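One protein chain omitted, others in place.
Order of writing sets the labels: A and B. Residues in every chain begin at 1.
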Amino acid sequence: MTIIKVDNLTKTFRTVQKRPGVRGSLRSLFKPEYQAIHAVRGLDFEVATGERLAFIGSNGAGKSTTIKMLVGILHPTGGKAEVLGRVPWRERAPLAYQIGTVFGQKSQLWYHLPAADSFELLARIYALDLEEYRARLHYLVEIFDIAEYLHVPVRKLSLGQRMRCEIAASLLHSPRILFLDEPTIGLDVVVKQRIRDLILELNEREGVTIFLTSHDAGDVEVLCKRAMVINHGEIIYDGKVSDLRRNYLQTKTVSLKLAVPWEGFSAQGVRLLKQRGYGVKLEVDTAQTSIEQVIAQLLARYRIADITVDDPPMEEIIAQIYLAQTPLSEEGGAC
Amino acid sequence: MLTRYLFVARVAARRQWFYRRELFWRSISMILFMVVFIALWKTAYQVSGRSELAGYSLAQVIWYLGMAETVMLSTSRSFVEISEAVKSGSVAYELARPLSYPLLQLARSLGNSAPRFLLNLMVALLVVLLGTGQLVGSVPGLLAFLLTAGLALLLDALFAVLIGLLAFWIEEVMPVYLIYQKLLFSIGGLFLPLEIFPLWLQRAAKWLPFQLIAYTPARAYVAFDVGELVRGVMGQLVYIGVLSGVLWLLWRLVQRRLVVHGG
Partner (left out) sequence: MKIWRLISGYVRHNFMAGMAYRGAFFLQIFGMMINNLMLLFFWNMMFLSFPTLNGWELQDIIVLYSIVAVGFGFSVVIFGNASRLASLITSGELDYYLALPADPLVHLLVSRMSLSGWGDFFFGLLLYLFVLPSAWRNLPLFLLLSLLAGLISTAFAVLTGSLAFWLGESEQLAAQLRMALLNFSLYPVDIFSGGVRLLLYTIIPAAFVGSVPAKLLTDFDIWWLAGLILVTALMGGLASWVFRLGLRRYESGNLVTVRG
């Protein structure tokens, strides 16, 4: 079943161009000159119920604008969209009862109060029935394992504990779609994994549709089956995450801090990116070799003070997709 | 050394000019206050049939209030910024700078005040002239006003920095500022010339620093008198000295606290 359906969705912002000088500002006042910014240009896609979709793009690509239109905050300039069978910008309030949002950088919990109090307030905002709310809260507290933090002021929680409460809060009203914006930003590796597991569990248990935006390639890989990449307001990739992984996520970077001087290292599928003093950065192509193997070889040869393995940054993946999709002939003459 | 603080003050003044739209809205509050005061005092004089009160004619009272408001509306309220820096802990970084934080704030306050003062003065002159239809004051009065108003703004800036630093000890400094402000309104002579008060209160008020900020400059303008001017300026200088000493002590306490507790 289709839960989100978007058809040629377009959004153009008009901003007033300011002219320099006093005369210029006067002229702008009476005869403003507008500049059009095409934030979203003709999006087409569908999302099925229960799907886990990653919506990827660099800053300014049109991600937020699209999500704002899907939850009814912004009117589109053109095109159609249906979420849960409703047109979001016409039926914003009824729709809001059925969708949840988590913004990693913006809390919906009261900073100075225990999470339990914020939950109760959200129950009132969503006009939940008291009995149902209690049962639901009990259930979520158990899944998210937050019973012991429930009555501690949020400001005293760690970021990971807070994030668990944050996601639980967004699920109180049993939404059918969950919009997650950078849910693991700033969390350490273990906590990140915990949050991802919880989101997956919810998706399986309740069939909640997940609509994720993230700069963390790990989030995308673990959480989502499908990925959509948006750039300059257009979808440039829509397909399986496994394909994305095969084509663009096959490299990892290994950063080393050595305890002895660098003397070079060569192996199949390993490329030196940067070396400066005792710091070394290597790119490992996982199609040709495995991370384990490379690290073992490195350890055999050097004394190592510190080592980290990272996914390539999302921006790089997007740039790669973008380049791969642009025919060479256009590339030369586009601008 | 001094040139650096002068530079800080100049940058602050230029920044004010950059936000002249806000400056413009601020001058509306001057018009607003004066409309209220003019109406109030006209009615008061009319209803009672008096032509003078404690030596002030109707026009003199209004000019007095216009000048007092000019000073008051030009103060810079730096306590807001300081208390926020204290609460966020960023004030600790100020210790690493080669400038003294209190002096920096004082310079910035005066820089902020200067353009506002000029604008408020022009607006006040215009509104009061239109409201009373009468020009009160003299050239020496105006010069005395400019001198005492400058010292008054420095005195107020000292108070504001002190109030801002109180944020190290109390959680919210706004109430302290509000009380200080109302002291200026009442026994500081902002709403009424001090001469209208009962004698005992006048005597008490004259010993306090609050009247040096609004009353002294406004009085110097409407009723210029050399003896009174000298006494006023002396009072201002004495209190500027006293408050500077308090600020110096307080800042040393703060520094020790920052070094020991790390903010």
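By our rule, contacts are C-beta pairs under 8 Å (C-beta built on N, C-alpha and C of every residue); 3 or more make two chains touch, one makes a residue touch a chain.
Quick caveat, the model's predicted, so the values are computed rather than measured.
Student: Just list which of the chains on display the missing one touches.
Tutor: A, B
Student: Can you say which of A:Ala96, A:Leu178 or A:Leu244 touches the chain missing from this structure?
Tutor: A:Ala96
Student: Hey, which of B:Arg77, B:Lys182, B:Lys206 or B:Arg257 is the one touching the hidden chain?
Tutor: Touches the omitted chain: B:Lys182.
Student: Using the document's definition of touch, tell me which of A:Ala61, A:Val83, A:Ala115 or A:Leu298 contacts the absent chain.
Tutor: Answer from the full complex: A:Ala61 touches the omitted chain.
Student: Since one chain has been left out of the picture, which residues of chain A touch it in the full complex?
Tutor: Touching the chain left out of view, chain A contributes residues 11, 13-15, 37, 39, 59-65, 68, 71-75, 89, 92-94, 96-97, 101, 106, 110-113, 117-118, 120-121, 124-127, 153.
Student: Under the stated touch rule, tell me which residues of chain B contact the chain that is not displayed.
Tutor: 21-22, 25-26, 28-29, 32-33, 35-36, 39-40, 42-44, 47-48, 53-54, 170-172, 174-176, 178-179, 181-183, 185-186, 191-192, 196-198
We take it that only the chains that are shown with their structure count from here on.
Student: Once you find the CA centre of chain A and the CA centre of chain B, what distance in Å lies between them?
Tutor: Going by mean C-alpha positions, chain A sits 51 Å from chain B.
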